[in-house]
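So the structure is just underneath, and the comments pick up after that.
For this view, one protein chain was removed and the others were kept in their places.
Here is subunit A:
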């Protein structure tokens, strides 16, 4: 019973990490937070791999370590998880490098702003008219546009200058 509890708890923890990471990637509005959420999800998957070979009470699979007649945990997943961790770290490092370059070009890491500006860029490069932003209201604007740097949700890394306080953008919207 005891073994079931411990393994069950870790299993739920691993799946929970993956779910938290997935949700974080889905709802975060800042590229760096997305990356952090990915790191969480990856550690969940790695935990799941280690768990797949784990047996409660078994010793580490090292020769001359502990009682040789006692059961050992399966060493294969532990080897696999090393590979998975290394690959994961490599991909994350690449992601951070890309983030730096993106920030240098666009000056923001806010997902919505980047999406709009990239769509505009792609459209310009292709010589076609850009589709309207998904966040833009349909029809004519009754109000002057809100400056980009004051828009809601641009996180700490995304600001491109001092944000006036109190924010003026709120006064314009009824």
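As a working rule, a contact is a pair of C-beta atoms (placed from the backbone, for glycine too) under 8 Å apart; a residue touches a chain by one contact, two chains touch by 3 or more; residues count from 1.
Assume contacts and distances are computed from a predicted model.
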The complex's invisible chain, by UniProt name, from "ATP-binding protein", "ABC-2 family transporter protein", "NADH dehydrogenase (Quinone)" or "Glutamine amidotransferase family protein": "NADH dehydrogenase (Quinone)"
Listed residues A:9, A:60 or A:94, member touching the removed chain: A:94
Missing-partner contacts on subunit A, residue numbers: 18, 21-22, 25, 31, 34-35, 38, 41-42, 44-46, 48-49, 51-53, 74, 76-77, 80, 83-84, 87-88, 90-92, 94-95, 98-99, 101-102, 105-106, 114, 118, 121-123, 125-129
